[in-house]
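One chain of protein is taken out of this complex; the other chains stay put.
Then we have subunit A:
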Amino acid sequence: MYPIHLAEVFDYFLSMLNNFIRFLGNDTGGNMRLIILDTSQSVGKWAAKYVVKRINDFQPGPNKYFVLGLPTGSTPLGMYRELIEFHKQGKVSFQFVKTFNMDEYVGLPRDHAESYHYFMWHNFFKHIDIEPKNVHILDGNAADLVAECNQFEQQIKEAGGVELFIGGIGPDGHIAFNEPGSSLVSRTRVKTLAQDTLEANARFFDNDMSKVPKQALTVGVGTVMDSNEVMILITGAHKAFALYKAIEEGVNHMWTVSAFQQHANTLMICDEDATLELRVKTVKYFKSLMDVHSKLIEQQKTT
């Protein structure tokens, strides 16, 4: 809807300018960095390299764990595959890494093919050297779900907070299960899933709506905002509009990923297809910064 009063017209254009100004300025601290790569495979590879560099630069040890927030889904899958490869090549160890996953379905057996425990075990944990007790995934079968969520928040606190939280983005701009309308200061809690999500998930449950989980446990937007750095992976044309809403429009609880405009250290990695709804000027600007952004993963040589 276009504003019709003059004052509102000025406000409107001013907010657009503000959003754009946020992209200018240097790329160290207090800036959102957008890395645009060719394909979704490149996104997975780049993200993995960044994680490896961050862990190694951090020099974790028995008294200094690297705390990682982790997502599930097809985009991060590529990143996990690359991380496993790097681990097998001896380039990274997860011995002093603690992990906190973003979400898990309520009521799904842990060994169900669609549970996030299943995803994380088969696609990541069983291939690396992480200590089982350092892995935290919300238990969707806990007797007291609220207590489970509160305990999760407590465990993050006890771990010293999350150093790097990795996430994806839904087509409706949600992060984890923080669906449109979620509070931007929310914490880990039980969420009832939106109809859109249920329909999108039906294909994994034999297209039988009665089998699709109706609720999930999820970290809140506020939980992720507390971390030292946020890295969002966005691939595919179907995410393009969400990316546009997340970075070229204002902070809005209908597009919860937009909250990270207010985080001091946000890194967004996307492929060409995901930029389809962005302004050409935005895309060109960030592409011109690729030289600088490449330095973020410089120590990892490609093999």
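For the reader, a short list of remarks on this structure follows.
Keep in mind that, in the parts below, a contact is a pair of C-beta atoms (placed from the backbone, for glycine too) under 8 Å apart; a residue touches a chain by one contact, two chains touch by 3 or more; residues count from 1.
Quick note on the criterion: contacts and distances are computed from a predicted model.
Of "Protein farnesyltransferase subunit beta", "N-acetylglucosamine-6-phosphate deacetylase", "ATP synthase subunit gamma" or "Signal peptidase complex catalytic subunit SEC11", only "N-acetylglucosamine-6-phosphate deacetylase" is the UniProt protein name of the chain excluded from the display. Considering the whole complex, the residue from A:H5, A:K133 or A:K295 that touches the absent chain is A:K133.
Only one of A:R110, A:R187 or A:K287 touches the absent chain when the whole complex is considered: A:R110. Residue A:F125 is the one among A:F125, A:F152, A:F177 or A:W255 that touches the chain not shown. Against the chain not shown here, subunit A presents residues 110-111, 117-118, 121, 125-126, 131-133, 135, 137.
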